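Reviewing the structure listed below.
All protein chains but one are shown in place.
Entry: chain A
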């Protein structure tokens, strides 16, 4: 076998060359830049609002400041059924299992698909390709740990001091590094399928224990399961940050353990196989596209097992004989959409679970303030409406499907609207009804939610038929690297309409009253959302009158 004495370019040089060449074309028109800045600001403001709500809830839980209408618990007395310790420990355990599962799917040691296609065949040390990503990717679990552990430690420590809270956060970060290192080691050694099964089971079962406790407590009476009975949960490894926050030092051993594992992975980075890197690249690409669609079903598939290959026995009548051809086509299309929805029972279950989340959150001790519930309601409504858009998204990606029936495009779009509209019209009052059962809101608020339902169905369509980012346009510079033109805007289309439709409900939920004017306001917003969501956009070339904007030539004589 012939060998070359020296490789001319190192992996680092190739990596730098690729990024420099890409960044040199990172440009876009002024309008694209303004659009990205606007949407970035909107996204930032949304995140700030959510963070603010969390802080408000924390301040309330800590008893800091005066108790105003905003921070006061909106839940009727007697419904605080799960202790903060049990909730906190369960949330940490679930998040840790989910983090490990996601990391094992997407690979902590990750490359993009083009990188695997163009870099992995080169006779250069791969360490130069994967090491920078491996180290910078450590930042994400660290940030996640800080975001989760810091507020929980603050909320649960008996007498929090900055020093102990900082150490608790370090312990949480080390826990995240340990999980990251574990997933990376599984990737390097091509083992760990059993571990993924365990994490999957924990992710599913742990939250159920929380719901079961809440149900049991409500049936058996307040505090049937006492704080003393759940005190052992503090000793779960995932709860060690709480122990540190209360002044224990021994859990910090996890820092040494995590660093040791990371060093072990680091020195073995070259052992990772091409197949493992390609697999994680494909999983990453699937997850990225799912994230962009904001569909929780697709996202959970992409982060766990991959696309569904299950078989369904659901068969609905698709051929109709009565009525006009127009009516028969509509019935067939409706039946097709219903079949597709029913063939994904997990999606429908997820939508139902999402309806219960705001009430579940409110049932946790100290977390029942109206702002936090409103944020949860908005997020759940958004995820539920997006989950119901699978059929519409399929049609958006395969436009030919919608032309199979002899129906005008507008009619087809209205048929797409039917199932999400009905489902969300049921979803909204169910969610509001569960809150009402806890004493949050009022029957008037429930009615308002019912009126918002059809508007949420329109948000489903807006999200499903949104324009994808333009991958052919020059990418726009962003702090994390070049991103396709319109990526952020594309991400926000859909959630924006959900927010607009839900505004009256959210305002009334937070303010604690439903004035009469809220009903016409809600009906107007729902009607506007319907028009917006079912609107058909004309292709640009149609407006320009010809290809490339060149006017169509008149007939020659």
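Heads up, the rule we're going with is that a residue touches a chain if its C-beta (ideal position, glycine included) is under 8 Å from a C-beta of that chain, and two chains touch if they have at least 3 such contacts; residues count from 1.
Going forward, contacts and distances are computed from a predicted model.
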Missing subunit (named according to UniProt) among the choices "Hydantoinase/oxoprolinase N-terminal domain-containing protein", "ChrR-like anti-ECFsigma factor", "DNA repair exonuclease SbcCD nuclease subunit" or "ABC transporter ATP-binding protein": "ABC transporter ATP-binding protein"
Full-complex contact with the absent chain, from A:121, A:163, A:322 or A:406: A:121
Selected residue (touches chain absent from view) among A:191, A:271 or A:410: A:271
Hidden partner chain, residues of chain A it touches: 1-4, 6-9, 13-14, 17-18, 21-23, 25-26, 113-114, 116-126, 270-275, 278, 471-472, 474-475, 482, 484
